[in-house]
Every structure is written in C-alpha cells, then in structure tokens.
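Can you read through this structure? Questions will come right after.
Note that one protein chain of the assembly has been removed; the remaining protein chains are unaltered in position.
Moving on, here comes subunit A:
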Amino acid sequence: MSGRRVGKGRLPAVLVVPAVLGLAFLVLPLVGLLARTSWAEFPSRLLSAEVGEALRLSLVCASLATVVCVVLGVPLAWVLARGDIPGRRLVRALVTVPLVLPPVVGGVALLLVLGKRGPVGGLLENWFGVSLPFTTAGVVVAEAFVAMPFLVISVEGALRAADPRVEEAAATLGASRWLAFRRVTLPSVMPGVVAGTVLSWARALGEFGATITFAGNFPGETTTMPLAVYLALETDPQAAIALSVVLLVVSVAVLASLRNRWVGG
C-alpha cells in the first residue's frame, strides 16, 4: 500500500515553523556535544578497556531489561486493553508511576522492596541466596522498572486502536483466546509492540538514577555507560563528552538498523 496523499501542495507554515523549531530544539544539544568532542583522542578512548566494558554492560543489560519488559509488559497491556478487570483506570495510572517518579526515588523504592532488608529481597536472600543490589541482575531490574511503562503504553494504545471484532471472529471460528491472541491480535499490533520495544530499549540504555541507586556502581558489574559518563564528568569533562558520543553513536546505529529491518523506513 503506497498510501494516498491527502491535500498535496505547500505545507502550511503554521505547522512547518514549530516543526523546524522542535527539531532544532532536539538536535542542537547534540550538535553542541559533537562540536566539543576532541576527535583526535576519540579512537583511543573508544578502545580503552573500561569504555568497552561499560558499553558491553550497557548493551547487555538494556537488551535483557527489554526482554523482561516485553515478556511481562505485552500481557499486561493486553489485560489493560481487553480484560474486564475492576479498577482498570487505577491500574493504568499505576503502570505509569515509574514515568513520573524521579528515577533516583524509583531506585530507593526498589531498594526498600528488593534490598537486603526489604520484604521481597529478604525472601530472595533467605530462600535462594540471591541478592540483587550491587549485581548486574540489579541493573536489569532497575532498567526494566523505568522502561516497562513505555512498552505497556505503546502496546495498549495499539490494542485499543485495533478492532476487537477480528478477535471475536477468530473466536467464533473456534480459536481459543490464547490462539486468537497469538495468531490474530499480536500480528495486528506488531508496529505498536516494535515501537514500545525500541522505546523501552532506548530508555533502559540511558538509565542512570535508578541504576546507581539500586545497583550501585562497580566497574565490570554495574557501571553502565551513563554511570561512567557521570563519574568522568567529575574529573575529565572531555572524557565524559567522548563517552556520551560513543553511547549516542551506538544507540542511533542500533535503532536505525532495527527500524530498517522491522518497520521498513
């Protein structure tokens, strides 16, 4: 489907001017960052062991966190959109809490529940000998906590826009709800799932506050790129800028390649 254009002709200035301003607002800080980068030192910084380690940790943790978001978030979005549950508005509002919560507060909240002295953390430690704070698993938990709302909101929006009668038709043809979800619903909301996944991944990759509060900061275990950038800023702003640019280039490259593959432009 090539998509018919409605109302061809000149774009109205009332839309174009704010659009250009908006784009400039988003892109100019990026240009500032690139302009202040010392490119001569860039390759050596990129190849340093610590940067490699932080970058690897960032990519692995953000990807694992995104998997957690998809596995838990898609069903949650489906229940919110289709399930006939009491207090649905309240549940929907609760899902967005991590979006409005300052990430550092989210990190403290995670510590209070999943930390050594927290009700859930205490059980994990006693039953399984598992302790989440100060571990790589803790980074994944913190990132998934802040990233999941992006996925749930995107997928729920897509589900609500999709026509439920298609599912009902599948049901009348004998499909179970699970089969209808898998074969009919999920494919029809795939663009929403992909968008939500990309948003979650990007949010997880840039996560700082909840991670440093809940998982702490230790090189090779919990120091992701944003943490490395923050600490570099304390002593060596040039290094911090270089690290930011690395993170930026890698994330843009990943997002662009995913977009080409799944969404097709």
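One rule holds for everything that comes next: a residue touches a chain if its C-beta (ideal position, glycine included) is under 8 Å from a C-beta of that chain, and two chains touch if they have at least 3 such contacts; residues count from 1.
The rule we apply is simple: contacts and distances are computed from a predicted model.
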Name per UniProt, for the chain absent here [options: "Molybdate transport system substrate-binding protein", "Amino acid ABC transporter", "Response regulator receiver domain-containing protein" or "Membrane protein"]: "Molybdate transport system substrate-binding protein"
Contacting the left-out chain in the complete assembly, out of A:Val60, A:Val108, A:Ala175 or A:Leu255: A:Val108
Contact residue for the chain not shown (choose from A:Ser154, A:Thr197 or A:Thr213): A:Thr213
Listed residues A:Arg88, A:Lys116 or A:Arg182, member touching the removed chain: A:Lys116
Of A:Ala54, A:Ala180, A:Ala232 or A:Val245, the one touching the omitted chain in the full complex: A:Ala232
Interface with the unshown chain - residue positions in subunit A: 108, 111-112, 115-117, 133-134, 212-213, 216-219, 222, 227, 230-235, 237
